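All protein chains of the complex are present and in place, except for one that has been dropped.
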Amino acid sequence: MSTVSSAVLSSLALSTQGLDKRFGSLVVASDINLAIPHGVRYALIGPNGAGKTTLINLITGMLRPDAGRIVLGDTDITTFKPDARVKRGLVRTFQINQLFPHLNALEAVTLAVCERRGVAGEWWKPLPAYGEAVDEAYAILKSLALATDCYRLTRELAYGQQRLLEIALALATRPKVLLLDEPAAGVPRGEGAELFSAIAGLSKDITVLFIEHDMDIVFRFASRIIVMVGGRILVEGTPQEIAADARVREVYLGGDAP
Amino acid sequence: MTLGPIFGVLFDGVAYGMLLFLLSVGLSVTLGMMNFVNLAHCAFAMLGGYVTVTLINVYGWPFLATLPLAFLAAAIASVALERTLYRRLYRASELDQVLLTIGLTFMSVGAAAYVFGTIQQPVQTPSYLRGSIGFLGASFGVYRLFLVGVGLSITLLLAFALEYTRFGAQVRAAVDNQRMARGLGINVDLAFAITFALGSGLAGLGGALAIEVVGLDPAFAFAYLVYVLIVVSVGGLGSVGGSFAAAILLGVTDIAGKYYVPQVGAFLIYLMMVVLLMWRPAGLFGRR
Partner (left out) sequence: MAVSSSAAFDPNLYLQAQTRWQPIEYAFWAATLLPFLLFPHHLVLASQIAITALFALSLDLILGYAGIVSLGHAAFFGLGAYTAGIMSKYGWGDPFVGLLVGPAVAGLAGYATSFIISRFRHLPLIMITMGLGFLLLEAANSAEWLTGGSDGLQGVRIGPLFGRLRFDLWGYTSYAYSLCVLFLVFLVTRRLINSPFGLALRGIRENPVRMPAIGAPSRSHIRTIYTISAIVAGIAGTVLAQTTSTVSLGVLDFQRSAEVVIILVLGGAGRLYGGLVGAIIFMVARDQFSGIAPQYWYFWIGALLVSVVMLLPNGILGGLARLTSSWRDKAS
């Protein structure tokens, strides 16, 4: 039922058509249509409970939609398993840290690198034999200023470092489309410097869609903003258009208006 | 018209199922509420059984009078354990909970063997509960009729309490969504403590009633644990109706299996459980 031609579709990094999801009588996603071109930085905002994380779960395959399509590049990934989507470059981070508490940062990122390289199933050679993977992991950690503490257990890292590790894990998979779920969640304003520069420093080859409540980050990084309310997309547009939109202001009455 | 032998088998199966229900319902509800895997549940049942045995054989109590005591003893024991040990492990891994409660069961088995010896306990059921009644050509054991009666009354009581009392509503809310229930101001911890005591008490009652049907020895705590776990996982955690259905299903299948295909034995039960769990991991009536 798409009215968008396939030529246009493949010029998009990620698109969804008519995504629906409900739990009983609770509608968490209704007719979600996204069209995200390559290399952009889009922000997804909306009040709590609007369904933003649910949408990410639907796109990444952790939830199965009741209806609709998801297209990554030129491939319809609607029925793909979550790890298959990651292998094709669709990667997300979690709003609440999903890390490996008893692995240290080096091990965690090395694991992600090994999975990407397809060698994580090899059990007959010791880890030191995979020097390239280890070096790659270390380089990622270094770029996020996590190298000095990379031998400490994840559970012993400071919260801000853990947030960075979330991103490191995602970067280790060499994403083409990166979905960041509130990357700065819980990080105090003063400590977010590394986080901000990490997001700013993301390669232009990566398409980024991020959920954020912090309007500073949104207006600083996003070229386009999508507003979700109650499982639907209310409006989308440039930051200036959104800031001026009366409906958005109404939804955010008393909230994080810039 | 006469009833064929199948009715006798079905009746025995239903009676056995009632017993299993009494033994299992407490575990199902507490598992559904707090997700705490209490494998010592049948040790409480065993405690109830031994209380009854002691009261009858040593103190000469009448059988029916011992039943409330069996219930109370198990309930009190469960509260004591919950206050001291269980509540520290509510957030622990399943494995830790399994190991703790298995350890407690081992201890109870050892203690029972020490105090009562390893032989089956002889208990004289009162004369009015012995024998059988003939009806349409089939004979129905009086004790089993008694079991069915007790089972049905308690089921109805539970169903009524859950549906129509405020406490029942709290329990249902806590099973459904614990965080939400707390947020609504329901004292989930208290509700759980009461439910846990009630459930363990019912197990104790079941243990007392089971003596006549399956006998009582220290191995009881483990032997029936398997059946109880089957009922709970097949019926669905937190579901009284599910436990009831699963218990009857298991009881009938077991008795009918032993009657019609004895060489297959318990194989059928385990096969049924594995297949059912694979089809519906949350149990027939479970959520999630």
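Per-chain residue numbering starts at 1, and chain names A and B are given in the order in which the chains are listed.
Assume a contact is a pair of C-beta atoms (placed from the backbone, for glycine too) under 8 Å apart; a residue touches a chain by one contact, two chains touch by 3 or more.
Please read these numbers as outputs of a predicted model, since none were measured by experiment.
Residue A:Leu106 is the one among A:Ile32, A:Ile45, A:Ile77 or A:Leu106 that touches the chain not shown.
Among the residues B:Met34, B:Leu237 or B:Leu250, only B:Leu237 touches the chain that is left out of the figure. One chain of the complex is left out; on chain B, the residues touching it are 31, 37, 85, 88-89, 92, 94-96, 98-100, 102-111, 113-114, 118, 218, 226, 229-230, 233, 237, 263-267, 270-271, 273-274, 277-278, 281-282. Think of the hidden chain as still there; on chain A it touches residues 60-62, 81-83, 86-87, 91-92, 94, 98-104, 106-108, 110-112, 114-116, 119-128, 130-131, 133-135, 137-138, 147-151, 153, 169-170, 172-173.
To be clear about the criterion, only the chains that are shown with their structure count from here on.
With centres defined as mean CA coordinates, chain B is found 48 Å away from chain A.
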